[in-house]
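The structure appears right after this line, and notes come after that.
As you look at this complex, bear in mind that one protein chain is not there, while each of the others sits in place.
Which chain is which? They are A and B, in the order written, and residues in each are numbered from 1.
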Amino acid sequence: MPTSTSEIASQREELAEKSASSSRGWYQWLLIGVSVLFAVVSISFVGSIIIYSIPAWAHPGTLLTGKGWQSPTGPFGGFAMIIGTFETSLIALVVAGIVGLGTSLSIVFLVPGKFRNIIATLVELLAAIPSIVYGLWGFLVLAPWMLKTFDPFVNKFPFASTIFGSPGQQFGPSLMLASIVLSVMILPTFVAISREVISAVPSEIIEASYSLGATRWQVIKDVVLPTAKIGLFGATFLALARATGETVAVALVAGGVANAQFHLLYPGTSIAAWIATQFGEAQGTEVSALMALGVLLMLINFSLSLISRSLVNRQRKVLARV
Amino acid sequence: MTMIDELVPQPENASTRDAIRRTAHAHRARRVAISRVMMILCGIALVLTSIPLVLLLIQLIVRGSSQLNATFFTKLPQSPSLVDPNAIGGVLNSIIGTLALTIYASIMAIPVGVLTGVYLAESRSKLAATLRVIAQTMAGAPSILMGLFGFTLIVKYLQIGFTAIAGSFALAVLMLPVIAISTEISVRNVPDTLREAGLALGAKPHKVSLKVVIPSALSGIVTGCLLAVARAIGETAPVLLTIGGGYLNEWRPLNPVSALPLSIYMNAKSEWPSQRAQVWGIALVLVAFVFVLSLTARIWASRKQKRNS
Partner (left out) sequence: MEKIMSDATSAVNVGSESVKTQNQIAMSLKDVAVSFNGKVAVRDATFDVTKNKVTSLIGPSGSGKTTLLRGLNRLHDLTPGAKVTGQILLEGTDIYRGDITVTELRTRVGMVFQRPNPFPTMSIYDNVVSGLRFNGIKKKSILDEVAEKSLRDAALWESVESRLKVSAGNLSGGEQQRLCIARALALDPEVLLMDEPTSALDPIATLRIEELMVTLKERVTIIIVTHNMQQAARISDDCAFLLMGEDRAGELIEFDATEKIFNNPKDSRTLDYTLGRFG
């Protein structure tokens, strides 16, 4: 029996060496082999999309800033899709971020303990609902409602035509509807993560601030949010990554028109939705143009998830210091 | 200093203390009121979140359950016509197609994903570090890209065409990183003492890994796999570009198949009200599948946690 920590440590080293020396066994080779297979799949995932997109990069200017999409001959301009992607995701993110943060805070600080777990489970289940179901709801329930009630209503406001398009335009599926559906869709995801980040703030420092006479809101504003800040940004970027990559929900409710415009009640599209809707009939260079849009989407998504991951890691370090 | 000051211990900053107390008192009512208002706003946010989600769930259940009957589950779909606008048939082909796709995808993804996860947990090599970054990045990639991959590799490059195998390959690529990451976490959570106990008894490392570590991590691994399947089963974009669809009762890997999310996407845009109504039934079945899988995973995980503590 080891009696001192140093003995245990030396025994540990021995065992590690032992496992290293026999690491050339069939089992280790199997693990390495399978992992390499995983790496090959991942690399060919990125590679094949890039390779098939190469013909379209002959006109990079058109692809990034061109405003028209002429099937099947071209030119293929991606400006409308890029704009649509950012418009819808950013609106969705602002709405879901504000409402979602309030929701997470009330789950942690208002809801009594008994119900907290039930609500947390429910939120996670809602986050697991396939996006097509959110799209379906937007398409069959919200879109008709927008046509009948929302559009006439907002057009009564004087500033409406700048944001929503000229009055009397009767549009259901639109960038506005896509933003609404996206915000409802990413809300559970955002709440699930931000609630976790907020409840990870140590109760010791929360009690310390209460003990100094802080009100509940002061505890949240001055202690909880600053401590959880980085993790909350991580959650935001993750939600943004999900919104930008969403395909079928946007394809159903955005209207599917390749028009670059900022009138929210007019139909538009996003990168992912455009790939999904055009792919069926695409031939030749149009396929490469869609692949090129896929490469763009990949770049956007990978950078967002890179940022979000580094933020989450930094949050972990902040909390480790407490 | 007077005599009294020396006798009665008095804080030397009595005036500061008074100033603090007075200011604090003057601000107290306002602070409490602000706190109330902000907490009410948070409560409103909770209600705002709940309204659309509850509405969605209610409409899904009400509209969906009215569609569920024997025909729905046992018949193939039909095209409605002016003569019989309600002749829509059932969705048997999509149910079978989804089950087939999920099974093929699991067969492809689970062994590779689990073994990669074990490798990530047990190796400290550079390869493992690189793979971890790749897995984490892939896990968040938009599913439409998996569809593009399945299309380029299986449909076009290997010339296999729009088939079940192309769709399940796309879904497997989606599941792989999820399974690898969750496996890595569960294996890492196995206490080192257990591993060392096995090694100290003279067991070979791979025996320890197979007979001690993986069995103790098993419930975590199963949970991760279930969650990955739950995600794959509802994905539309990858299958949209790969499986071909169709009204036939088909499950064979090298033939085109249909799937639940695909028929939701297609039929939602149908001009026939009867088909649009049926979509709610399909969505309800799909959500039921997903909920059962996620809840099973969750219960499994919590039971394991209880046993450990």
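Observations on the model:
Quick note on the criterion: contacts are C-beta pairs under 8 Å (C-beta built on N, C-alpha and C of every residue); 3 or more make two chains touch, one makes a residue touch a chain.
What you see is a predicted model; the values in this text were computed from it and never measured.
Within the set A:223, A:241 or A:311, the residue that contacts the chain not displayed is A:223. When the whole complex is considered, the residue among A:44, A:121 or A:209 that touches the unshown chain is A:209.
By the touch rule set out above, subunit B reaches the unshown chain at residues 9, 11, 13, 16-17, 19-21, 23-28, 30-32. The omitted chain makes contact with subunit A at the following residues, 112-114, 202, 204-205, 207-215, 218, 222-223, 226-227, 229, 318-319, 321-322.
Rule of thumb we're sticking to: only the chains that are shown with their structure count from here on.
Here the CA centre of subunit A is 13 Å from the CA centre of subunit B. On the side of subunit A, the complex with subunit B involves touching residues 11-12, 15, 18-19, 22-23, 25-28, 30-32, 34-39, 41-42, 44-45, 48-49, 51-52, 98-103, 105-107, 109-111, 121, 124-126, 128-137, 139-141, 184, 187-188, 191, 213, 215-218, 220-221, 238, 241-242, 244-248, 251-252, 272, 275-276, 279, 290-291, 294, 297-298, 301-302, 304-306, 308-309.
In the complex of the two chains, the subunit B residues touching subunit A come out as 24, 31-32, 34-35, 38-39, 41-46, 48-49, 52-53, 55-57, 59-60, 111-113, 115-116, 118-120, 122-123, 127-128, 130-131, 134-138, 140-149, 151-153, 156-157, 173, 176-177, 180, 196, 199-200, 204-206, 209-210, 227, 230-231, 233-237, 240-241, 261, 264-265, 268-269, 276, 279-280, 283, 286-287, 290-291, 294-295, 298.
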